[in-house]
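== chain A ==
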Amino acid sequence: DLGGKFDKSFNEAAYEGAKRWAGETGGSYKEIEMQSEAQREQALRRLAESGANPVVMTGFAFGDVLNQVAPDFPGTKFAIIDMVVDQPNVRSVVFTEHEGSYLVGMMAAKASKTGTVGFIGGMDIPLIRRFGCGYAQGVKAVNPNAVIIQNMTGTTPAAWNDPVKGAELARSQKAQGADVIYAAAGGTGIGVLQAAADEGILSVGVDSNQNYMHPGKVLTSMLKRVDNAVYEAFKMGTDLQTGVQVMNLASGGVGYAMDDNNASLVSADMQAAVDAAAAEIIAGTRAVHDYMSDNSCPVN
Partner candidate 1 sequence: MSARRPLPPLLDALVVPLASLVIAFAISGLVILAIGEDPVAAMKLMVEGALGSTYGWGYTLYYATNFMFTGLAVAVAFHAGLFNIGGEGQATLGGLGVALVCLMLPWPHWSVAFLAATVSAAAFGAAWAALPAWLQARRGSHIVITTIMFNFIAASLLNYLLSNVLRPAGSMDPASARFAEGLQLPRLGAVLEPLGIAFSDRTPANVTLFVAILAGVAVWALIWRTRIGYQIRAFGKSERAAVYAGISPVRVTIIAMLISGALAGMMAVNTVMGEAQRLLLNSVEGAGFIGIAVALMGRSHPAGVALAALLFGFLYQGGAELALWTKIPRELITVIQALVILFTGALDNMVRMPAEWLWARISGGRGR
Partner candidate 2 sequence: MSRENHSGQPATAAPLPQVPAIELRGISKAFGPVQANRDIDLSVARGTIHGIVGENGAGKSTLMSILYGFYRADRGEILISGARAEIADSRAAIRAGIGMVFQHFKLVPNFTVLENVILGAEEGARLAPSLARARAELGRLARDYELEVDPDAVVETLSVGHQQRVEILKALYRQADILILDEPTGVLTPAEADHLFRILKGLARQGKTVILITHKLREIMEVTERVSVMRRGEMVATLTTAETSPEKIAELMVGRKVLLRVEKAPARPGAVALAAEGLQVVDPGGVERLRGVSFALRAGEILGIAGVAGNGQSELLEVLAGIRPAEGRLSIAGAPVALGGPGADGQARRAAGLAHVPEDRQNLGLIMDFAAWENVALGYHHAAEYQANALFMANGALRADTADKMARFDVRPPNPDLPARAFSGGNQQKIVVAREIDRAPKVLIVGQPTRGVDIGAIEFIHQRIVALRDAGSAILLVSVELDEILSLADRILVMFDGRIMGERAAGATDERDLGLMMAGVA
């Protein structure tokens, strides 16, 4: 996506997935980053024409373009992440970010001593609202009186690459009482995590496992296994299964990160509660509202 390959979260995860596949199988792949919107279609066509199969793309922005391109290459399999494209040769991988965000929201609420937690999104777009809404539900599930401060970084592409603003928003949220902050803002999140660590409060990473960035200071990370999705798509190769694949809690597509870096921050009680909720969500007994289903959020 236009955000760039190494935003430490989303796009980087995709890259990791591709690398893993290449490392294990010795296969080769081409990768392209976009400089312009018009290049999306161009790149898809050129890759398909050159015989690349499957062609994997990340980001909702490809959806419309893929819809145009896919029918022209019936012999090529495509995989798109974060968007449903209804074509016979397309595999649409969507993640239930609201579920993962719900879990980290619960953890945030449990870890919060002030009862105020924060959310910093890159830009006010539907995807980010889905993150924010799931998070808010998780927080409220634990502490109905909790206050959630939500901020967005900006309205230009710079919003995804402005760690300075991210840090400033984090400090502002801390001053308003927040002691756990969840960042879903690409490269901007690096600044959020940094400022939280500096200010002695906790943060929650996103997409990839970002716990290691500030050991003992990142409560957890909301995992969105884009790497797995890419890896699997490559692994299936030309036999790529088409149709919609929902990467949810059940399938391990989303989740929260536990490792040595945050072990000390997550109490047994906290983990038990979260795991129980996860089990309920998987079982279908606990519903997490998806912002995208009706463009609204029951809590905020």
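Here is the rule we go by: a contact is a pair of C-beta atoms (placed from the backbone, for glycine too) under 8 Å apart; a residue touches a chain by one contact, two chains touch by 3 or more; residues count from 1.
How were these picked? Simply put, all candidates are chains of the complex that A comes from, given by their letters.
Just so we're clear, the structure is a prediction, and the values are computed from it rather than from any experiment.
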Single touching candidate for chain A, where 1 or 2 all sit in one complex: 1
Interfacial residue positions of chain A with respect to candidate 1 in the complex: 2, 30, 32-33, 35-39, 41-43, 45-47, 60-61, 63-64, 82-83, 123-127, 154-157, 292, 295
